[in-house]
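Below is the structure I would like to discuss, written out as structure tokens.
As you look at this complex, bear in mind that one protein chain is not there, while each of the others sits in place.
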Amino acid sequence: MIKENQEVDGLHKNFAVINPCRFCQPMGALQALLGVKGAMPLIHGSQGCSTYMRFQLCRHYREPINVASTSMSEGTVVYGGEANLLKALKTICNEYEPSLIGVTSSCLTETIGDDMSAIIKKFKESYIENSDGKCIDVCADVEVSGEDADNTIPEVSIHDLPIIPISTPSYAGSHVEGYDRTIKALVEALAQKFSENGDNGKVNIVMGTVSPADVEEIKDILETLKCGNIILTDTSESLNAPSTGDVSFFPCEGTGLDEIRDSANSRGTISLCKHADSGALLLENRYGVPSFSLPMPVGLKNTDEFIGCLTTLMELETSKKLERDRGILIDAIVDAHSYNYGRKVAIYGDPDFVAGMAQFVSELGMIPSVLCTGVSSQRFIEDIKCMNHETGSEPTVLAGGDLYDLHENIKEGDIELLIGNSYGVRVAKEENIPLVRLGFPIYDRLGAQRVPVLGYRAGTHLVDLLTNTIIENYYDFEGEINVP
Amino acid sequence: MIKENQEVDGLHKNFAVINPCRFCQPMGALQALLGVKGAMPLIHGSQGCSTYMRFQLCRHYREPINVASTSMSEGTVVYGGEANLLKALKTICNEYEPSLIGVTSSCLTETIGDDMSAIIKKFKESYIENSDGKCIDVCADVEVSGEDADNTIPEVSIHDLPIIPISTPSYAGSHVEGYDRTIKALVEALAQKFSENGDNGKVNIVMGTVSPADVEEIKDILETLKCGNIILTDTSESLNAPSTGDVSFFPCEGTGLDEIRDSANSRGTISLCKHADSGALLLENRYGVPSFSLPMPVGLKNTDEFIGCLTTLMELETSKKLERDRGILIDAIVDAHSYNYGRKVAIYGDPDFVAGMAQFVSELGMIPSVLCTGVSSQRFIEDIKCMNHETGSEPTVLAGGDLYDLHENIKEGDIELLIGNSYGVRVAKEENIPLVRLGFPIYDRLGAQRVPVLGYRAGTHLVDLLTNTIIENYYDFEGEINVP
Amino acid sequence: MPYKLFDVDKDIPERKKHTYVKDNADPTEDIPACNTKTVPGCMTERGCAFAGVKGVITGAIKDVAHVVHSPVGCTFYGYGSKRYPTSQDMPDGSKFPIENFNLKYIVGTNLTESDVVFGGMKKLRQTILETAKEFPEANAIYTYSTCTVGLIGDDMDAVAKELSEELGKDVVAFNAPGFSGPTQSKGHHVANHTLFDNLVGTREPLETTPYDVNLIGEYNIDGDLWVIKSYFDEMGIRILSSFSGDSTHDEICWMHRAKLSLVRCQRSATYIADLIEQKYGVPYMKVDFFGPRYCAENLRAVGKYFGLEDKAEKVIESRMKDIKPQLEFYKEKLKGKKVWVFSGGPKNWHFPRPLEEELGMEVIAVSTMFEHEDGYEKIKERVDEGTIIFDDPNSLEMEEIIEKYKPDLMLSGIKEKYLAHKMGVPCILIHSYENGPYIGFEGFLNLTKDIYAAVYNPVWNMLEFEYETEGGIEEMSMEETEEEVAK
Partner (left out) sequence: MPYKLFDVDKDIPERKKHTYVKDNADPTEDIPACNTKTVPGCMTERGCAFAGVKGVITGAIKDVAHVVHSPVGCTFYGYGSKRYPTSQDMPDGSKFPIENFNLKYIVGTNLTESDVVFGGMKKLRQTILETAKEFPEANAIYTYSTCTVGLIGDDMDAVAKELSEELGKDVVAFNAPGFSGPTQSKGHHVANHTLFDNLVGTREPLETTPYDVNLIGEYNIDGDLWVIKSYFDEMGIRILSSFSGDSTHDEICWMHRAKLSLVRCQRSATYIADLIEQKYGVPYMKVDFFGPRYCAENLRAVGKYFGLEDKAEKVIESRMKDIKPQLEFYKEKLKGKKVWVFSGGPKNWHFPRPLEEELGMEVIAVSTMFEHEDGYEKIKERVDEGTIIFDDPNSLEMEEIIEKYKPDLMLSGIKEKYLAHKMGVPCILIHSYENGPYIGFEGFLNLTKDIYAAVYNPVWNMLEFEYETEGGIEEMSMEETEEEVAK
């Protein structure tokens, strides 16, 4: 049964969103920008936006997260945000010296209609490079006395510094669109064809809103296949960083600007998140880099599809290690099956995650029964319909739903397992269903950034995790199972 | 407080062992032999021994485990086990064609006093290689008709086949000694110095009774350091095998016989299990290969010690990846600390595991409060005393204890976390303490063979695991923690 | 020639007589050789006599403390053995204070080298005394010989006798060292005789009714006993004594007072039914409650014995109404699937017909690890022509069976399960179960569901890496690109 928000009588409510299951666009923009080495995100809006989002990101990743704000306030709202944006750009350029600034809009600045591109252009044009490489004259409201001059030269000259406007109105779409638009904006602004038929021998991978550990798994797979790659974007180190005694105010690792520039010369782009393939399509349309939008490679079939697409595109042989990992995943699924089969599962989160995970639990013999995503996506509904056709399952699909809808639909069924972020814990507790925490945010456990789901190897750990949750909750017979 | 079994008044009982915390020696022998490529273990005893042990191994690893038996019975016991052992060797040689046979004794055959070396010698001496490479004439009690002849040539000629006797009387020591004796027997029988001052540039690593995933972690570390190595013994693939459609009746991967032979030419041997360093000492004494007995590298300090010893010995620089893994472990420990500090922990299992884990939980700010090992080991007691000296903790130490002692001592304290194998679940449930399943056997969860504890990276996952168990049980406040 | 030598057994021709292929023309006595010693070095699935006593029979009793007279190993291996839960209900209506006491504790004498030299009787004595002190709630203490003890010759009966008097509670010694007999079956035999000789007739039940039965050879695996009990309760039949699932020590002692003994597992427990009949004149009936037809037939037989035919019919009717439509669904799905049954003993002749009749499956092979002649005769009776019946398989034979006959399913134990899985064949645990109970009507439905799920495990269709390029992805994608660019 497909239930789209506000379109179906089955739902209790038609207007209210209760306990939302999606973020706003700027959050997706941050998730993308935090994988770009040296990038500073700047939210053009009220400072609450960046603070709330930093809060969510900090408590999930347990990392310092830096997001600048133009700190719009009553006075400035009336006159438009130009002065604030100019000043913010100046402050960031002088103080933080990033390699790129990603400027995202917000509901506030979209509503007042700021033309960010124009303001950025103005900033660059009216920017006067004084003797010490700082910009000082753009913002008329600031006086700079001589004593405040500094001789440090920013690593990137402000002339050359990419300052990329990204339109992310919070009142449309969700963080998924925000992520998509950001990837697109990055390649649009930076990618360059270096020669007519140039081929850098690499594959571009658009990751989607996955965990750093997922990026690491994909990079490991690419490494074992000896496949050159450009990851869009690579959060694997920036959002799972070691303690070193130092702190960085933007990703000190991640996708380099040169890599993004080079993405136009790749042999193809694989988007592991169908909802984030706009960048890939742009590269295809503008530079002829073929684009492949795949299901999130969770579990056997979807990973097979990724590996198949990748090896075909890049003309690679699969590796022995990958084959072994695949065999171990099969082994785990087989051994786990008697615990798992027929278990009804509810999954909520981003559309590609939910679709991928639904396919995976089907492979385990479970029954995906309630699928909820906050995003109202036809593509998602198609994916689920296609999966239904193959697996014969008929889940209740909430596209554009919220956690309240999820809860209402769970009350109706005999759900035995819940998969999603920490916000579902209240549903889980009330219905006494175990919750496997996957997705974003996970704020009530440690190490969310270290839990991967993509690829065969992560799939095996996921089998162990899901099965052990089932055993813990439904099988414990004096702690003994299957003692012959 | 140190309590040694049968020596201290504090214990309720002086004779009975209730719910044992150790296996018998042959089990340790199997754990070692299952990491040798092509090795067939043969238990010289009643068939119950091999069946019971296979059962324990199967349900832990969820893999087919093959262990042959000489199937001693009433009749044969009276006359000694020679006939059965000869027949069993013949059957194995002809039927299974292994690359090595490890013959372990049992309480039965030790009690009747079989001289296994002599019997094996007799088997080899009286062995007649007939035209088809099979041995037929050794066992007088069997008639072989012409039609049963076979033309298959065994891969290893029986003349050259190493058949190694390992004395593992079940009524002395434990599986830990059995493991130790087996490693020693393997190198004693096989290791050869190829040249006087020969140095193969490799390090020997004695793993101890750890999980396949632990071996994999150690191999990964050695690989990142580009350090040639001989693993004694390597269960990483044999006990975590993929589904391929085929089945093997002995480890199809693992330490090769050539590697064991070459171990005499290594630059040193590091035993990651102090109780299994007899093989290393033999190599030291006989071939001058220096031996280092280290604590099990669980957590920061112990892994530092391993890496320090390894890099010093092998004159290596530490790798960037290792440094990053170490930094991430520190990061995790720091972030986890407010949940963990002051938590009282009880740990049970093999002595090196308990000592290593006690050190690790101390690093997390936890208090190792009850430490129980089934092995009555002075070396273990020294390790714990040494740790106490450094950390200031004063755990109750049960050396040679059982799970009943453990339970009695837990009732006295305010233990908040239990770490050990599945048998502790009854204690955990009765006292309502969460159990983190580590060690052997783990029969009531899936994927025990895929849970590593050694090295920095595994340490980080262990921090996540332990901390999340603490959070799950002691912190859940409507699923929210630390919401500012 | 009804006997067959597996290809892999060319070098152990003595295995040939253990493998029989059913031919309807053969005389009844043509069955596999069985209950003989395993060829040394063969990878047998058999256990030892100690396992037969403690692991199968006595371990299921809820209120007894078990002392294994052994080095530490046997004690460990005997700990937390079969999955036979117990309730805390005692015959007098009280509650036993510890839940699943039978699974929670095992005691050992921890024999060491000096005991081997000087004898272990003193240690046994002290250990039993400590056991009595640590577990005052235990209503009896059972103690077990093992290989070492069998060799050093400790007189366990003497210790047991002495301590029974000293402690004022029964202490019973079981003399079945691991090396006794060719299989665990020897242990069953010893356990039956020891319990009969020492206990049966030593206590009187609190009350008796005309409908009292001994349910013998039912160990309550995954709650099987409780399924049968629910049928009997509805019929008005009372289980006076269970031997030994969810049983108490006292129940064993008053088995002689039942009106009828019912023998469920006829391999492990016919002995005691025989002995009770001989000594006390209590008749016994062999019963089979696996599969709806056998279950119905046997409930009718028991009902008839007590004049409770109507009540038996009611039980049968109500249960069949529930399961029949579902079984029909599954039969449609499982029709023609090939199955290999490999159990310890009687399940090998309990299951083949139900699998064929109710589910349309084809039993291609049956093997057992400790069955005797009488069991093999029953197996042979209940399988179709061509079915392979073999005794005490080794691992190579198992591989050959799977490779050559390609069963769609195996029913066996955990040691065999992962071999089957590695070879791509689903395996359902049949000693303990997957999602049991498996007995009776609803139990057979449970088994059926497990079978269906295992056979239709979606992963079987994904074993091979497959990637459909649909005519070449690159080409296709590039075309699209060109189209889009052309717009």
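Lettered A, B and C in written order, each chain numbered from 1.
Criterion: a residue touches a chain if its C-beta (ideal position, glycine included) is under 8 Å from a C-beta of that chain, and two chains touch if they have at least 3 such contacts.
Note that the coordinates shown come from a computational prediction; the quantities given were computed from them, not determined experimentally.
Within the full complex, the chain left out of the display contacts the shown chains A, B. When the whole complex is considered, the residue among A:Cys24, A:Ala39 or A:Ile218 that touches the unshown chain is A:Cys24. Touching the missing chain, out of A:Lys3, A:Lys37, A:Arg59 or A:Arg450, is residue A:Arg59. Checked against the hidden chain, the listed residues B:Glu82, B:Glu110 or B:Asp331 yield one contact partner: B:Asp331.
The hidden chain makes contact, of the residues B:Asp199, B:Asp246 or B:Asp304, with B:Asp304. Checked against the full complex, the one of A:Tyr179, A:Phe306, A:Phe380 or A:Tyr423 touching the unshown chain is A:Tyr423.
Contact between chain B and the absent chain runs through residues 268, 281, 284-285, 288, 290-292, 300-301, 304-305, 307-309, 311-313, 318, 323, 326, 330-331, 333-335, 337-338, 341-342, 362-363, 365, 391, 477-478, 480-484. For chain A, the residues touching the chain absent from view are 12-20, 22-27, 42, 45-49, 51-56, 58-59, 62-74, 77, 84-85, 87-92, 94-96, 106-108, 110-112, 134, 142, 144-145, 147-150, 169-172, 174, 241, 243-247, 249, 374, 404, 423, 426.
Throughout what follows, only the chains that are shown with their structure count from here on.
Comparing chain C-alpha centroids with the centroid of the full set of protein C-alpha atoms picks out B as the closest.
Chain centres were defined as the mean of their Cα atoms; on that basis the chain farthest from chain A turns out to be C. Averaging Cα coordinates per chain places chain A and chain C 52 Å apart.
Rounded to whole angstrom units, the spacing between the C-alpha centres of chain A and chain B is 42. In whole angstrom, the spacing between the mean C-alpha positions of chain B and chain C is 31. Multi-chain contact residues of chain C, defined as those touching 2 or more other chains: 80, 104, 414-415, 418, 421-422, 463.
In chain A, the residues that touch at least two other chains are 323, 326, 330-331, 334-335, 478, 480-484.
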